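In this view, the complex is presented without one of its protein chains, the others remaining in place.
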Amino acid sequence: MVEHIHAGGEEPAVTLDAFLEQSNATAVRLESDEDARALIPFLDRLALIEIAFPKFRDGRGYSSARILREAGYTGELRAQGDVLVDQIAYMKRCGFDTFAPEKELNPADVEAALARWPEHYQGAGDNSVPIWKLRHG
Amino acid sequence: MKLLTGNDLKTGFVTWWTGADWSLHIEDAADVGDHGEAILAAEEGARRVNAPYIIAGERTADGPRPAHIKDRIRALGPTVRPDLTLKPADPAAGDWVI
Partner (left out) sequence: MYKYDEYDHAMVEARVAEFSDQVRRRLAGEITEDQFKPLRLMNGLYLQLHAYMLRVAVPYGTLDSRQMRMLAHIARKYDRDYGHFTTRQNIQYNWIKLEDAPAILADLASVEMHAIQTSGNCIRNISSDQWAGAAADEITDPRPWAELLRQWSSFHPEFSYLPRKFKIAVIAATEDRAAMRLHDIGIQIVEKDGQHGAAFYVGGGMGRTPMIAPLIKDFVPLADMLSYAEACLRVYNRYGRRDNMYKARIKILIHELGADEYRRQVEEEFAHVKALGIDPPKAEFDRIAAQFAPPALDAAAPDAIDRSDPDFAVWVDQNVAKHRVPGHAIVNISLKPVGGIPGDASSAQIDLMADLAEQYSHDELRVTHAQNIVLPHVRKADLYALWQALDGAGLATPNLDLISDIIACPGLDYCSLANARSIPVAQKIAKRFADPARQRDLGELKLKISGCINACGHHHAGHIGILGVDRKGTENYQLSLGGSGAEDVSLGTITGPGFDEDGVVDAIERVTETYLAARTDGERFVDTYRRIGMAPFKEAIYG
């Protein structure tokens, strides 16, 4: 289930440094240059990880998201920042399930973008079945 | 003189600001003086031009001449394909570029 969240309106997640110091928080924000693996010991107590996209061209957040999903994180994974409609399908495939774009997106465009690809060539951070597996059953 | 140039959004063709509109021909280009940035922003915002920028040029008897060779090639066309330039019938057109 992918949610489309508008910017603002809820408690901000704590920074990675603050989280690592007082790890009773349940929401953390990861900047694009921070190591997602630092969160791996704490995944079971986290309900929200927000990953920053300071610029849409900064693709580090895609790897961060996959690393967290691959480590078994099942909570909310949110892409925040310069999140554009033409990137969200890739974000979803890397394991993001919510989006907090700085600039509001047209819901119809979001829907179209997420429905664009019938299948995918490669496995990634979502549950879609890669084409090679469809070919060979 | 200062010239404003860019590419047409739909066709990609090189265009020159004439003072009121865009033209494919540098002969039509106007000196934008200090107004270049404002025209550039308005025209780009209205999608009448893509990737516009301001260049230095000089007035000559043949019309405006960009200071840099790159913009002279843009104004004419590829020097190695005279047939595809804006002046295919003029064998000496390439001399203007160099």
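Couple of notes before you dig in:
Letters A and B name the chains as they come in the text, with residue numbers starting at 1 for each one.
Everything below uses one rule, namely that contacts are C-beta pairs under 8 Å (C-beta built on N, C-alpha and C of every residue); 3 or more make two chains touch, one makes a residue touch a chain.
All figures in this text were calculated on a predicted structure; none of them were measured in a lab.
The shown chains contacted by the absent chain are A, B, with contact judged over the whole complex.
Here the missing chain is touched by one residue of A:20, A:38 or A:131, and it is A:131. Touch with the hidden chain on the side of subunit A covers residues 56-60, 62-63, 66, 70, 84, 86-87, 89-91, 93-94, 106, 109, 112, 116-125, 130-136.
Although one chain is not displayed, subunit B still touches it through residues 7, 9-14, 44, 47, 50-51, 67-70, 73-74, 77-81, 84.
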